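A single protein chain has been omitted; all remaining protein chains appear in their positions.
A and B label the chains in the order they appear, each numbered from 1.
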Amino acid sequence: MTSPSAYGPIGQSGLKALSDIVGPGNCLSQPLELELYSYDSSPFIHHPSAVVIPGDVPQMCQVVALCRRHGWPLTCRGAGTSLSGGAVARRGGVMLSTTRLNRVVEIDLVEETVLVECGLVNLDLQNALAPHGYMFPPDPASQKAATLGGNIAENAGGIKGVKYGITKHHVLGLELILDDGSLVRTGALLQGHEHNGPDLTGIFLASEGTLAVVARALLKITPLPRSFRTVSAVFDDLSRSGQAVSSIIAAGIIPTAMEIMDRRLIAALEDYLHLGFPTDAEAMLLVELDGLGPELDAQMDRIRDLCRKAGAVSLGQAATEAEREKLWLARRSGNGAMGRIKQGVIVQDVTVPIERLPGMLALVQEVARRHDVIIVQMAHAGDGNLHPHLLYAPGDEAEYGRCLDASGEIFAAALKAGGAITGEHGVGLEKVAYMGDQFTEAELGFMAAVKLALDPTGILNPDKVLPQKYQPLAGQECG
Amino acid sequence: MIAYPNSQSQASQAFREALAERKQVLPFGLGQSLGQMVEDRHILALSSRDLPAVVSVEPDNLLAVVGAGITVDGLDRALAGTGLYWPVTGPHGRSLGGIMGHGLLGAEAMARGTMCDWILGTTMLTPQGEIVSSGGRTLKNVSGYDLTRMCWRARGSLAMSLSFTVKLVPRPSVCPAMEFKVRSLRAAAGHLEAIIRERLGLQALRLVGDKDGLRLVAWLCGFPELVASQEERLKGMLGEPSDLFEDGFEYFNHSDAIFSEGHGLAKVFAGPRKALLGVAGSLSWIGEYSFVLDLGGGRIAFRDAPGPIEAQAAKAGLAVISGAVFKAVGPLFRRLKASLDPRNSFLVL
Partner (left out) sequence: MPGYDEISRCNRCGFCQSVCPTYLHSRDETQVARGRIYLTRLLLEGKYDFTLDAEVSGKVDDCLLCGACTVNCPSSVKTDEIMVSARRDFAANRGLTLFQKLVYRGLLSHSERLERASLLMRIYERTGARNVLYGKILGRALDRLAYYDSFLPRGMSRPARAQLEPVMAPSGSPRLRVGYFLGCASNVFWSQTALTAISYLIHRGVEVHLPPTGCCGEPHRTCGDEAEVRRLAGLNSTLIFRDGFDLIATDCSTCAQALAHYDEFVGADSREAERIRPLLGKVVDLNTLVVEHLGLDADNLRPISHSAATYHDSCHAVRGLGVSEAPRRILGAIPGLELREMDGADSCCGGAGSYGFTHPSMSGRIAAAKAENIAKTGASLVATSCPACALQLGAGLRRAGQAQAVAHPVELLARSAAISMFRQTPEMAQGQDPEMEP
């Protein structure tokens, strides 16, 4: 990893300056330590030159300001569970770990909001809200590790997206650190008269750390449903499970969650959790409804009916809360369980409009056959978000190459169907190459202008989201 | 000068011509907020009114593609028979583009959030006159930056919306609005807070004061069993409703007129719920002016209120949001504006 001329090296005096801000114990620069901050949950490995773990917002501001002053690249990291390479330091420089800023600052039950620090783990937030009868609906599968800062940067989705929406829908205001280290507030965190002006909260959601650093966020909280019904339907054909989903939506029912798992995923999860999943089924559909209680059974009957009509070979229902939790633990462990099949994984995150889902599921199966690769499928079926997992043995170059080809075909098919290349994992490093397929030059140019406005020196998470020629320093660098 | 292009490319064309003539462009929908601007020779007021209103209605995808000039009523009519609707009820005379630009809320903001939460994608005109799209046709989409939300409350100063892909939901089976008489403002504030703490999942919660008296209004939507259960809890807290309106949509379309009237007719303030409850508790209201306190939407509107009302509201921590002019433009906006629109092609009011 070489530092192009546009970025400054850190050096001993730089390390001292960082150390003075966060304390020597919270500034890591030994090779071994940097090794352990060189990865996230994606296949990308890049080493930072220094890692700082600040203890409060003022320290964060000082770090950012220092990076700006010296031209050091700055990459933020929460739990380091990005699937698209969002938390790797592509250009080295400073990695800012937010993990110590993990407080629930204030829960307000009249405003129905919660103010959180960026390093708070999503599940810890849920656990803090539950005793008050509230939840934060975006619940990505990685919630037991992922932080709110990361959720906001990637606009995390989760299993409840189809009914409750995704992270964007629940962020009311932000406390942001701009590239010069200044702290600004947006949205509901504005004071008084500042409200009469544009609300620029939105542009930072899903900005993947490339426009500003989120320090704290004001989030909307939602009452916890009092009652749940969870149904599992087994199919002998994957795309029929997709058709069941379409028919449920066409019938005017919006369940809380609709998740599809394919045969290999079911087998891997059964191997892990031993829940009695049918390992010979082609697909399993999990549907959950939530609400007050009385209104759920009628809807559940209709859902079961629709599943049967779509060809379900068997139906089951979670009888207890423990059973329900086990089902969702299984679903959330999907990505992690891939290690049981093969160790190399390319995780895709394409979305298609709802009516195209069955066709897309079948297409991915066909692509797998034609390229002779294993593709394990799971999907947030209710919002058309698929997660094909293309598997390869590390070291098998040929197999990896076939996976890349298959992956490209899937992207193209999703775009052709009117979808998007990423639903919730972010563009990061992984999908930068495909941005040109999804967007026109004018569109990328407009986004580039936004990036230039907020990060003219290109230090905030460089090389992510936008292709090289749209990054602020394009043309200033040698390579 | 005013122009009413009837296609996106015409809009782009008109825009570029204005640029070439060194005019600034003021996007608008149906003109409620225009005021005196149209008289200025150096300004091209560019309307979305005649852009194709309905491009597609796709019930199976829970979406529709519409022009930015369409009104909520127009969208409603286009969705007739699909069993779906767009959950932004109230600002019925305004174009969707206007709702976006002025940050207007639907009556069900409490349960459904803002318009931004119901837009899957936007096609817009950039300050360079180019047509770009952000978002798409799916709920989950994090490719690139969210330019839709960049336009929220920006009054067309960064881009002009041309069309929206709106996200739809099934119409609720039942949707009554209920009114409950309350004795006093202080009692009302107490009730409102208590109802919030009940976590009923209401669509809207209001306090209305006019010549007919003081009343609390709740909007219940959903399956009959759910609504019955909510109704029971409300009755337990407030007694029998003084009035019940079966079609909550009609009710709120009517009562929300006060929030979306053009400037001069009503004063609207926004702020945290506690500030609203504080104002409610301390108002010297004697029935000679009217107000609607929308607790779910975080706003209060006054009609014909005496002068000191504004001072009282400001003191309570509320901000004025009615009026045609931006009161506050911070460093963040200035940076964006300078980079996206260096020539100041879009007028900032």
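The rule is short, and it goes like this: a contact is a pair of C-beta atoms (placed from the backbone, for glycine too) under 8 Å apart; a residue touches a chain by one contact, two chains touch by 3 or more.
Just so you know, these numbers come straight off a predicted model, no measurement behind them.
K.L.:
Which shown chains does the chain we cannot see touch?
P.N.:
Checking the complete complex, the chain left out touches A.
K.L.:
For the chain not shown, which residue from A:S41, A:Q299 or A:Q471 touches it across the whole complex?
P.N.:
Once the missing chain is taken into account, the touching residue is A:S41.
K.L.:
If the hidden chain were put back, which of A:A17, A:V57 or A:A145 would touch it?
P.N.:
Checking the options A:A17, A:V57 or A:A145, the one contacting the hidden chain is A:A145.
K.L.:
Extract the touching residues of subunit A with respect to the undisplayed chain.
P.N.:
Against the missing chain, subunit A presents residues 28, 30, 32-33, 35-37, 39-41, 53, 79-81, 97, 99-100, 102, 119, 121, 123, 142, 144-146, 272, 333-340, 343, 345, 394.
To be clear about the criterion, only the chains that are shown with their structure count from here on.
K.L.:
Taking the mean of the C-alpha atoms as each chain's centre, how many Å separate subunit A from subunit B?
P.N.:
Once rounded, the distance between the two centres reads 29 Å.
K.L.:
Touching residues of subunit A toward subunit B in the complex: what are they?
P.N.:
109-112, 133-134, 154-155, 157, 161-162, 165-166, 168-169, 178, 182, 184, 186, 188, 192-203, 205-207, 211, 220, 223, 246, 249-250, 252-254, 291-295, 298-299, 351-355, 380, 383-385, 418-427, 431, 435, 438-440, 442-447, 449-454, 465-466
K.L.:
Contact residues on subunit B for subunit A in the complex?
P.N.:
The contact residues of subunit B facing subunit A are 58-63, 83, 103, 113, 116-117, 126, 128, 130-134, 136-150, 152-155, 157-158, 169-171, 193, 196-197, 199-201, 222-226, 228-230, 270-274, 277, 314, 317-321, 323, 326-333, 335-336, 338-340.
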